[in-house]
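After this line comes subunit A, so read on.
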Amino acid sequence: MITIALYVTLAMVSAAALLNVYRLVKGPDAPDRILALDTLYINGIALVILLDVALGTRLYLEVALLMAIMGFVGTVALAKYLKRGSVIE
Partner candidate 1 sequence: MTLSLVVLLPFLGAIAAPLFAQAGRTAIAIASSVPALLALATLFPMWSTLAEGGAIVQTLEWLPQLGINFSFRLDGLSLMFALLILLIGLLIILYARYYLKPSENIGKFYAMLLCFMGSMLGIVLSSNLLLMMVFWELTSLTSFLLISFWNHKQDARRGARMALAITGGGGLALLAGILLIGRIVGSFELDVVLAAGDQIKAHALYPYALTLVLLGAFTKSAQFPFHFWLPHAMQAPTPVSAYLHSATMVKAGIFLMARLYPALAGTEQWFFMVSFTGMATLLIGAYVALFKHDLKGLLAYSTVSHLGLITLLLGMGTKLAAVAALFHIINHAIFKASLFMAAGIIDHETGSRDMRQINGLWHFMPHTATLAMVAAASMAGVPLLNGFLSKEMFFAEALSLNLPGIWAWVPPIVATLAGIFAVAYSARFIHDVFFNGAPRNLPIYPPHEPPRYMKIPVEILVVACILVGVFPAFSVGPLLQAAASATLGGEVPDYGLAVFHGFNLPLMMSLAAFVGGLLMYSQRHKLFEFHARFREIDEKAVFEAVVSWVVERARSLTALLENGSLQRYATLLVLSAVVVALAPLWGMTLIGSDGLTPIDWPTAIGAAILIFCTFATVYIRRERLTSLIMLSVVGLFVSLTFARLSAPDLAMTQISVEVVTIVLLMLALFYLPSWTPSEDSKARHVRDLTLAGVAGLGMAAVTLAMLTSPFSSISDYFIENSKPGGGGTNVVNVILVDFRGFDTLGEITVLAIAALGIYAMLRNRELQAPSTDGQGHPWAFDAHPTMLKQMSRPLLPLALMVSAYIFLRGHNLPGGGFIAGLITAIALLIQYIASGNHWTQARVNLRYHNVLALGLFFATVAGAASLMFDYPFLTSTFTYLTWPVVGKFEVASALVFDLGVYLTVVGATLLALVSLGKLTPTGRPMSRTEARQES
Partner candidate 2 sequence: MNHWLIAPILIPLIGGFLQVFMGYAPLRLRRTLGLITTGLLLASTIILLMMAADGSYRVYAFGNWAPPFGIVMVLDRLAALMLFMTALLGLFSHLYSMGRTDVDSRQFHALFLFQLMGLNIAFLTGDLFNLFVAFEVLLIASYGLLLHGDGKQRTIPGLHYVVLNLIGSAMFLVAVGMIYSVTGTLNMADLAVTIPTLAADKLPLVEAGGMILLVVFALKAALIPLTFWLPKAYAAATAPVAALFAVMTKVGVYAIIRVYTLIFGENAGALAHLGMDWIFPLALLTIVLGMIGMIGSAGLRTLVAWQVVVSVGTILAAFSLLNEAGLSAALFYLVHTTWVAAGLFLVVDMIAAQRGSATDKIVTAPRMPNRTFISVMFMLGAVSATGLPPLSGFFAKLLIMNAATPGVAMAALWAVILLSGFISLVAYSRAGSIVFWRNVEGHINNPEKLTFPHTVGAGALIAMSIAIVVAAGPLSDYTDATAEQLRDASAYTSILDARMVGEDES
């Protein structure tokens, strides 16, 4: 039961990732691409948690936690670059 749900979910998240890649390529502007990247990070988080469930371990949760932190930092830095050029000033 869970196995099936897990795989369907995995498929949906993967499909979501593909769609995000579409937006990443399409743009048209940098904010769109950054947004797509941010969303891909979130997809990544979901994928890692799903992996954890699939494996029945809890050893990858911190990977997901770190992805959340790093995705945020990356997005903020990119957005700041667009606005100000210098990320740290």
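We adopt the following convention: a contact is a pair of C-beta atoms (placed from the backbone, for glycine too) under 8 Å apart; a residue touches a chain by one contact, two chains touch by 3 or more; residues count from 1.
For anyone wondering why these and not others, all candidates are chains of the complex that A comes from, given by their letters.
All values reported here derive from a predicted model rather than from experimental measurement.
Q: Which numbered candidate, 1 or 2, lies in contact with subunit A within the complex?
A: 1
Q: Spell out the part of subunit A that touches candidate 1 in their complex, as residue ranges.
A: Result: residues 10-11, 13-15, 17-18, 21, 24-25, 27, 30, 33-34, 37, 40-41, 44, 47-48, 51, 59-60, 62-63, 65-67, 69-70, 73-74, 76-78, 80-89 of subunit A touch candidate 1.
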